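The complex is shown incomplete by one protein chain, all other protein chains being positioned as in the whole.
Entry: chain A
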Amino acid sequence: MHRYRIISIVLFLSLSWSCEDVIDINLNDAHTQLVIVGEVNNRTNRQQVTISRTVAFDRDRPFDPVSGADVHVSSGSGGVFHFIEQTPGIYIANNFRGRENERYELRVQLGGEVFTAVSTMPTLVVADSIGTALRNIFGEEEKLITLKFQDPPYIPNYYRYLWSVNGTPFEMVHVAQDKFNDGRYVSEDLIDFDLKLVAGDLVTVQMQCIDKATFDFWNAVQTTNPGTAAPANPPSVFGEGALGYFSACAVSEISTVVQ
């Protein structure tokens, strides 16, 4: 985390000299790759698996749905749940709710190929308070949301935070782990530099307790920055054949009005 702070300072310093402009770059049209994203949560009866393909960089829409896959999830306690393609590429099961500490296996069959992944839902950790905090970041007063919770000691925990501001769809803020604060009473600051919070905004935070593989996926995404020596695709639980992840996550939501 300190590294990013340092990098941001360097970038800040450099930017005071530098200039930025949009340019044309010729990128190869690579062969496409399958992308599978599955999620099972403990909050609703609706679970979703998305199947798509990568598209060329200059295409308008980044989502190229893949239809006709056979998708199901089986649970460690013996349940098998089929997913039905509701809109192209979006597969839904409306008949089960995930349970903490349960092991789930996703199986996607597409033509002759089968992709599987396993995820065990972590124990739910719930924030006990939420509020607005003010921080001075490089001379600018920024409003941010702070969550407080007790991290369970002696086990690695991984968290994914999403928020919805004034009813917009949930967007991921960041992922975090307890590598440096295992077992502590944690205050987690949530901030998006592209989104300025103002007093009166209604912010709903979704706190997901995720497994390590899902953390690794999103952590790879969030730590890739222009200074990364060798940016690469985030690690996939499906191996070489497909990008993506399968996350069984324990979810809670908590809201506040920005002060």
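One rule holds for everything that comes next: contacts are C-beta pairs under 8 Å (C-beta built on N, C-alpha and C of every residue); 3 or more make two chains touch, one makes a residue touch a chain; residues count from 1.
The rule is simple: contacts and distances are computed from a predicted model.
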Problem - Chain excluded from display, named as in UniProt, from "ABC transporter permease", "NADH-quinone oxidoreductase subunit D domain-containing protein", "Outer membrane receptor proteins, mostly Fe transport" or "Tetratricopeptide repeat protein" - result: "Outer membrane receptor proteins, mostly Fe transport"
Problem - Sole contact to the chain not displayed, among A:S52, A:S75 or A:N157 - result: A:S52
Exercise for the section: Check the options A:L124, A:I191 or A:A220 and report the residue that touches the missing chain. Expected result: A:A220
Fill in the blank from the handout: Out of A:T32, A:N101, A:T123 or A:S255, only one touches the absent chain, namely A:T32
Exercise for the section: Would you mind spotting which of A:D70, A:E102 or A:D182 touches the chain that isn't drawn? Expected result: A:D182
Exercise for the section: Touching the hidden chain in the full complex, which residues of chain A are there? Just list them. Expected result: 2-3, 5-7, 9-10, 13-15, 17-25, 27-33, 35, 37, 50, 52-64, 136, 138-139, 169, 171-172, 179-187, 216, 219-221, 223, 226-235, 243-244
